[in-house]
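Every protein chain but one is kept in place in this view of the complex.
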Amino acid sequence: MELLVATAIGILTAAGLYLVLRLRTFPVIMGMSLLTYAVNVFLFASGGLTVGAPPILTDATSYTDPLPQALVLTAIVISFGMTAVVVMIALGAYLGADDDHVDDPAPEVPQDSGAGDAP
Amino acid sequence: MSLFLIVALPFLGALLPGLMNSAGRQACAGVTFTVTLAALIGLLTNLPAVLAGELVTARLDWIPALGLNATFMLDGLGFFFAALILGIGLLIIAYARFYLARDDNMGEFFTYLLLFQGAMVGIVLSDNILILLVFWELTSLSSFLLIGYWKHLPEGRQGARMALAVTGMGGLAMIGGMLILGQIVGSYDLSVILQNRDLIQADPLYGTALILILLGCFTKSAQFPFHFWLPHAMAAPTPVSAYLHSATMVKAGIFLMARMWPVLSGTPEWFVIVTSAGLITMVLGAVIALFKHDLKALLAFSTVSHLGLITMLLGTGTAFGAMAAVFHILNHATFKCALFMSAGIIDHAAHSRDIRRLGGLRRLMPVTFVIATLAALSMAGIPLLNGFLSKEMMLEEAQHTVLFGSPYLVTVLATLGALFSAAYSFRLIAHVFLGPVRDDYPAKPHDPDPGLWLPPALLVVPVVVIGLAPFLAEPFVKLVTASVLGGVAEVPEAHFKIWHGATPALTMSAIAVGGGLLLLSLFTPALRFWNWAPRPEAKRIFEDIVIAGAVNLSRRVTQGLHNGAFTRYGAIMAVTVVAVGYHAWATGTLAGPTRAPQATNLVQVAGWLMLVAATFGLVFLHRNRLLSLILIGIVGLVVSVGFVFFSAPDLAMTQLTVEVVTIILLLLALNFLPNRTPVESTVLRRSRDSAIAVAAGAAATMLSYHYLLRDPIAASISEFHLANSYKGGGGTNVVNVILVDFRGFDTYGEIIVLGIAALLIFALTETLLSGPVRARLLNRKPDQPRAGNTHPMMMVVLTRVIMPVVMMVGFFIFLRGHNEPGGGFIAGLIVSIGFVMQYMASGFAWTAARLRYPYHGVIGSGVLVAGLTGIGSWFLGKPFLTSDFTYVRIPPFEKFELATAALFDLGVFLTVVGAVLLSLESFSRLARRAHVPDSEHPMDIDPSREIPDPVKVGN
Partner (left out) sequence: MSHWIILPIILPAFLAPFIVLAARYHIGIQRVISVVGGLALVVIGAGLSWQASDGTITLYRLSDWAAPFGIVLVGDRLSALMVLLTAVLAFFVLLYAIGSGWDNRGRHFHALFQFQMMGIMGAFLTGDLFNLFVFFEVLLIASYGLMIHTGGTVRLRAGVQYVLFNLLGSTLFLFALGAIYAETGTLNMADLAGRVQLIDPAATAGIRVAAVLLLMVFAIKAAVVPLHFWLPSSYAEAPAPVAALFAIMTKVGAYAIIRVYTLIFPPELEAVVGLHGWWLLPAALVSLAIGMTGVLAARQLDRLVAFSVIGSMGMVMVAISLFTPAGISAALYYIVHSTLAAAALFLISDLARAGRENLELTTQPPVAGAALTAALFFVAAIAMAGLPPLSGFVGKLLILDASYQTSAVVWIWAVVLGASLIAMIGFSRAGSILFWKAESLPRDAGAEAPARPPALSYVAVGGLLALMAAHTVLAGPATGYTSAIAAQLFDPAPYISTVLDTPGKLSDAVDEAH
């Protein structure tokens, strides 16, 4: 079971990173969300995997580790805010330039010598 | 007067000229003059002590930790230079007052001048080599300002930058040298260092230190191969050239060599490096000087040559050499400064410094003629003038010096240098003053008013006096020499006389003078040869090759690295992280698992397969953006199911609700973005990215698997949370208690992040809608055919029915949060989804008109409520966010628990609702279009309905 989770994290990371390295904002944002899933699961798993022992105090004897859950919850919320923001900024950039490339357009460098603008 | 005051006066005074600027030129010059005079008088008050041979010191600790302290000392050498700097400074100021033109900013000029003066005095009085470095670099900076004083002249700007670059470079090298020196001795105090000759010269780092320090001295004093900057510094106003580049700054290097003479000199390294550099500079400078047509350039190169002479004398490492050096410093300062001023006068009067356009000024400018001629003859080393005496001593020293095993090398070269120096001195007199009066001067030359010729005249006085009566200078020179030698060697007995009898030196100078006259008579052919001979142009090499080369190289590096491609930056980052991580992993030690893997069943495998399928699907189909959204939804879904499975119900609910809102948000955004991603990246690039991605993925897998099978080294702190969640937090849902109590501060920060996100989105929307984007948005043509019924009836009805239910569910989730899965955050999301559905169903205007709460307010109040809950505990003397709870019983209800945590959770709830709604509202505000009127009705049939254009449907 641990292997399944581990590989899932790995695959999510790989896919996310691959998409992050694409040229347009949309796939990059998709990739970011995948990375977020990956890291959330990773953080969650850092407390170990327990089946059927939710940290709701009853008369049960053992519970799963609640702390990672709390951390992940915080992380989810924060990454939600971040996603909203990056989507908005990307949208703004796209609407401004009518171009949703992530990279800057190649600069038209005037190949002057250093003396060209010699002060 | 205290040495501090002497050093500080020019700096403090530097403030005045700027202020006096409006008060007129006279006031400016006056105040500067007064300041300098005060400093000079202050210096003279210490003369008796110096003559008595005692060491005047002043000490103020600045940075004891570093050993950088403001300590000053005054001995013969220091006094000599300080007097030179301040005394000549006075004359220069007086001269500049008349030299500068009406529209020159005099305040600025004198401010820089005083800054320079202070720095110079600082150098010669420092007793701490680090503070000396400070002043050293200050002279470079102030001379940069002075050379570039005429900002509109390109020569000025380039000369200034060249001087700064070269001398600055030397200064930096010297920092290294001085630090090494200090580390060897264990103190940065000069007086201590000077006592440790043997320790220093025995140290393995002596050579390094020597070279670094000499780099500083040679660059400053324009010694070969760093001589080239000085002539270009002559673009400065003449007073600056006279002051910095003949009398004072260029002597700083010489001064330092003299200062360090006791500890650095006397070794073979010192002898070879310094002597040969001096010799080369002396000859080279003299030769070039002869063929320069610009009066100031000629003087500049002759300065270079004379500096070489002095350097050579210091290099020999004998007491006599040192004495000759000191004497020549004095003489050179007098006649060269006078010559520069005369050059300035001629430039002023004839509006040209080009020797070829001058001549015959003898009759037109008699006064200047006398002054310049006396000075020039002294420079040529003609008897009865002071230049003669020190040159005699130089030649005397030269023919006792054996360099590279040859007893004649130095002798010959020294004579040669003297010969050329005589030649250019004669040329100066002959080609400028003698000869017929011409009628084609750029302006009618005439003697200036005394203000201009008095200063040089005063300088010529010592030239003659010392020349006639050397014994007058003798005691003082010997005093200075003594402090140079610093007890390492005895001051030589030799007396200063005009006539030593027919010594070899006399013969040599006779040769020099005769040869000089001969050379001048052959000037025209010599010049032809000179112009024919190829030679490197320093300025071109420096500006166009060194600097331009450096700039181009740095541009190639910088622009090559930072090409603005995020995709590349990301790739580099990923590679770095994986590589560094792997290095750490590989250099560590590995131990086996401490936990047994748990069994796997088919359901899990099925879920895993679903996740993997969706993920790969997303990778391969990401160009279709709508599809990608659906796929990522699936991924999220599987993840949340996974959370349920691994006993994390809160997480699952959160993930789910967040998922919904995120998708809605992305849908809104997709509404603007193109709906497909074109194929752009090459196969090569894609394979590169996949390689990186796979590496990272493998790393992540390996790490997670490693951690999943190992227990932490000690019991997790969460056991405390489990144990005390109910007792101390009053809740049975430990996750929620952690969120609102144990780690409530995290949550506080988290809701603030949400709030900021919303504010940011709102602010950006405002900016966009008030900018050029607005028009484009309004006239945007949808790339997809729009559905006819933008607000479908079924949906409207449904959302209306659901709304109260949603509210209730939200309320319920909120209340139970403390004990059961749920809580403010989830509740907030649920409720906001309810509202969002109204937007979706009935459109922006209709809903906005019915939602009266300003979301800003909701967010603000949410954050405030949470904060105030936290502060509330202050009044119980408890820290921020300390929770408290009690059980109340209102019949007929069950006994239930009231926790302040719930109040905090309320803050969370409000912030979430406000944030989500404000963001989505901002998005939908962008979505409004000009030709689609906001409908007043909850549901309608779009009037602007059109038959879908098949072409559009295609894409």
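The chains carry the letters A and B, assigned in the order they are written, with residues numbered from 1 in each.
Note that a contact is a pair of C-beta atoms (placed from the backbone, for glycine too) under 8 Å apart; a residue touches a chain by one contact, two chains touch by 3 or more.
Just so it is clear, the structure is predicted and the values come from calculations on it, not from any experiment.
The chain omitted from view is touched by exactly one of B:547, B:651, B:735 or B:829, namely B:547. Residue in contact with the omitted chain (choice from B:83, B:263, B:432 or B:859): B:859.
When the full complex is taken into account, the listed residue touching the unshown chain is B:767, out of B:2, B:521 or B:767. Between the chain not shown and the residues B:59, B:400, B:710 or B:928, the one that touches is B:710.
Interface with the hidden chain, as seen from chain B, comprises residues 61-66, 68, 130, 133-135, 137-138, 141, 144-145, 148, 151-154, 157, 160-161, 164-165, 168-169, 172-173, 175-176, 179, 183, 547, 550-551, 554-555, 557-559, 561-562, 564, 566, 569-570, 572-573, 576-577, 580-581, 583-585, 587-591, 700, 703, 706-708, 710, 712-724, 727-728, 741-746, 748-750, 752-753, 755-757, 759-760, 762-764, 766-768, 771, 856-857, 859-864, 867, 870-871, 873-874, 877-883. Taking the whole complex into account, chain A touches the unshown chain at residues 20, 25, 28, 32, 35-36, 38-40, 42-43, 45-47, 67-68, 71, 74-75, 78-79, 81-82, 85-86, 89-90, 92-93, 96-97, 102, 104, 117, 119.
We adopt the following convention: only the chains that are shown with their structure count from here on.
Between the CA-based centres of chain A and chain B the separation comes to 35 Å, rounded to the whole angstrom. Contacts from chain A toward chain B in the complex involve residues 1-15, 17-30, 33-34, 37-38, 40-42, 44-58, 63-67, 69-74, 76-78, 80-85, 87-92, 94-96, 98, 100, 102-107, 109, 113-115, 118-119.
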